[in-house]
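Only one protein chain is missing; all other protein chains are in place.
Chain lettering (A, B and C) follows the sequence in which the chains are written, and residue indices restart at 1 in each chain.
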Amino acid sequence: MRSFELKNRTQVDEIKKLRLITAIKTPYLPDGRFDLEAYDSLVNIQIVNGVEGVIVGGTTGEGQLMSWDEHIMLIGHTVNCFGDAIKVIGNTGSNSTREAIHATEQGFAVGMHAALHINPYYGKTSHEGLMLHFRSVLSMGPTIIYNVPGRTGQDIPPSVIKKLAESPNFAGVKECVGNDRVNEYTDNGMVVWSGNDDQCHDARWNYGARGVISVTSNLVPGLMHNLIFDGKDEALNKMLLPLMDWLFCEPNPIALNTALAQLGVIRPIFRLPYAHLPTEKRMQFCNIVRNIGRKNFIGNSDVQVLDDEDFILLGRY
Amino acid sequence: MRSFELKNRTQVDEIKKLRLITAIKTPYLPDGRFDLEAYDSLVNIQIVNGVEGVIVGGTTGEGQLMSWDEHIMLIGHTVNCFGDAIKVIGNTGSNSTREAIHATEQGFAVGMHAALHINPYYGKTSHEGLMLHFRSVLSMGPTIIYNVPGRTGQDIPPSVIKKLAESPNFAGVKECVGNDRVNEYTDNGMVVWSGNDDQCHDARWNYGARGVISVTSNLVPGLMHNLIFDGKDEALNKMLLPLMDWLFCEPNPIALNTALAQLGVIRPIFRLPYAHLPTEKRMQFCNIVRNIGRKNFIGNSDVQVLDDEDFILLGRY
Amino acid sequence: MRSFELKNRTQVDEIKKLRLITAIKTPYLPDGRFDLEAYDSLVNIQIVNGVEGVIVGGTTGEGQLMSWDEHIMLIGHTVNCFGDAIKVIGNTGSNSTREAIHATEQGFAVGMHAALHINPYYGKTSHEGLMLHFRSVLSMGPTIIYNVPGRTGQDIPPSVIKKLAESPNFAGVKECVGNDRVNEYTDNGMVVWSGNDDQCHDARWNYGARGVISVTSNLVPGLMHNLIFDGKDEALNKMLLPLMDWLFCEPNPIALNTALAQLGVIRPIFRLPYAHLPTEKRMQFCNIVRNIGRKNFIGNSDVQVLDDEDFILLGRY
Partner (left out) sequence: MRSFELKNRTQVDEIKKLRLITAIKTPYLPDGRFDLEAYDSLVNIQIVNGVEGVIVGGTTGEGQLMSWDEHIMLIGHTVNCFGDAIKVIGNTGSNSTREAIHATEQGFAVGMHAALHINPYYGKTSHEGLMLHFRSVLSMGPTIIYNVPGRTGQDIPPSVIKKLAESPNFAGVKECVGNDRVNEYTDNGMVVWSGNDDQCHDARWNYGARGVISVTSNLVPGLMHNLIFDGKDEALNKMLLPLMDWLFCEPNPIALNTALAQLGVIRPIFRLPYAHLPTEKRMQFCNIVRNIGRKNFIGNSDVQVLDDEDFILLGRY
């Protein structure tokens, strides 16, 4: 019996097949630590609704607000509790190559099935630097590359992606630039997940995307499953668009966090610099829930507007 | 389905039943990082030989030389790869209550079955402080308390242990003070593991100890299994004593590390302040292996004396 | 004698007066640790040439590639060695409010004169979140706010800056959006430093900027001093523009790092994801040095093209 057998390493092909992946929210306790009980419940709802993978500690899960030891712990925890039922994709990317290497080694060591890697945001680098950065982690296991210039300040151009795609560990791209870019990749046989919920229906059914890495599926995993698995459905897509627009009225995950608290599935606790949406926006969400139907959203209690005083915003934790 | 069911929390009774637990060695790569492939092989040999539990990052495993993120990663890795076949007991103790709390939370979150806790070495504290320290972690899951005054500079007195034993998570004591102390506890129905290999046969068969948390079993897991499972065997115990004496000729794990390198199952790499034994001691080990029989030791290659130059001692890593 | 007297807290007015501040480069040893001897030499050259302040661990100094303990150590070191001769401004900003709070507390505790704070890049947040983020650190001491949407993915709008400016600790803005924005602030009596070397001459002499936080001054501190202190000088500005353009041909500090190595004042060592410029660009730099005059650049040895093999790129350190 050899090490890699024991570890049950995931094949890259298993990652390529995933159609619906949720960038899962990380809920908090009043002192700012992870609320693992609420987290486990959120992940379990995803599994029950047919979601095939979760991104742990993505931007939605606020990996940028975690210490690395918290982050790796959460990956290990998710593998330990749910690794048999859902693919665990750790966001072990960083703008520091050192940190990306260290976190990715640790993430695979604790059993994650794949890594999500971002280009070096804020610091940025040359195309040569991008190649060196990604290559230093690609050897470790199945990898999804994430392109979101609106956050990173730098587009990963197709020329770089195409070179990275030669690696046997390259699973595909999470692409936020738009469906023309999606198409450019799928025409070349590459696996692409849309990173924009409002474009994912068209990406999947018109532009060859494999599926979506979704924020919206945190709230309505069943409807997102329909949207991605059940064939073209303009009516469903149209019904979901107001929710998607609302979710991105401020930088994600501000609206998502607010919505989950309003649905009663997480405590209304924010790690700064995130803060809850104002009352008016929260009332809009109640209307959206009514229009789409409460039963399509996760949780069992009535959706609430909540008061501003209900929210706890933490700087130290 | 609720969180604690998903987590498959280990019952404290399952920990209490364990008879043979190995304080497993952590092997290193030339740059000082963990050699996970060699580690996996060592753990696997333990399983194959019937060892029931491993202490991850104990003093033998050099937890004192790990950063906490390395330490938690190794616990999570061990759970992920071997948690179905062997109990994983994380040494998440510390002389800092803050660190013990944080590490123990993280260790249970990544799936360890039990925690090993030491009293605050070096800093030391009052009996009142001991109680507060241990109580701050006992609520988290099954716990073994470790008493080794030769390392900590402070004995945990029976009065403290007896109060801790009232906790439902208290699994038992790893006791190094001697078999009279063992007896004092077992007479009261407490579970005790001997922390001294050279006393463990008597502890088990004459003083009511449940078993041993062993260093020697890293080298001869099959013989230690015989010693602990197969009834009183003075001859076997006598045969093993020269090996046990040799293993503790310098502070553990100096000799163990040297022996594993001589047996060819780990790279001859030390994290300082540990350094290999001198040639003469290494030659003694070769004789011991010959006397006990190579086949009773782990690994397949001939035992070697090695040259001083073969050893790499790392200060920075 | 009271604590705040002992600490000799810098008055915000002393920060507001600074005209020439260098975003100082952090040089490395072959194992990736800081080369403090080279660093001390670089800072000393800045002082000798009349530079009034340094940003420690800015994006130029690669704070994004430092662990926080390295970062705070470098701030404390700079204060300890040079705090009497130059203002030490620590880049203790972060996209995590927790980290910004912790680092800023520590930076002021080890004696930095002011903090530089960025808006939460990559993660981004709402305007409400921006206010909460900055307010959680503004109380600690003199603060410069840094706006560079090309890196952060999000502009700090004047409406937010104007509210922050009400704080007594607000020293001013490092602004990269352009001179119209500079003008908007200076018309309101706010202190602004240009964050774009190629616009700083005009910013200073036509748009009321106090001065510049400069990358170029790492190389030609004397000429930058002339540009900022000696009155409008279109000829000098024009002479420097090819150097400035070259310095930003790739994301900073790629070209700066390459140039300093070519000038022989630092070892040719990069922390990834940064990598040296290709030969052609290095040859261009030699020409630029020739045109502007070797004596105007720091260092004493001849400028060299260097070979690709001379450069060391480090992922692990």
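Definition applied: contacts are C-beta pairs under 8 Å (C-beta built on N, C-alpha and C of every residue); 3 or more make two chains touch, one makes a residue touch a chain.
Here the structure is a predicted model, which means the values were calculated and not measured.
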Quick one: jot down which shown chains the absent chain touches. B, C
Of B:Trp193, B:Tyr274 or B:Phe297, the residue touching the omitted chain is B:Tyr274
Touch criterion as defined above, residue of C:Val110, C:Ile145 or C:Leu260 at the omitted chain: C:Val110
Residues on chain C that touch the omitted chain in the whole complex? 1, 3, 6-7, 33, 36-37, 40-41, 44, 68-69, 72-74, 76-77, 79-83, 105-106, 109-111
Where chain B meets the left-out chain, the residues are 32, 59, 62, 64-65, 95-98, 101-102, 120-126, 128-130, 132-133, 136, 149-154, 250-251, 254, 271-275, 277-278, 313-317
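Simple rule for what comes next: only the chains that are shown with their structure count from here on.
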Chain B to chain C: how many Å between their CA centres? 50
Measuring from the mean C-alpha position of chain A to the mean C-alpha position of chain C, what distance in angstrom results? 34
So which bits of chain A are touching at least two other chains? none
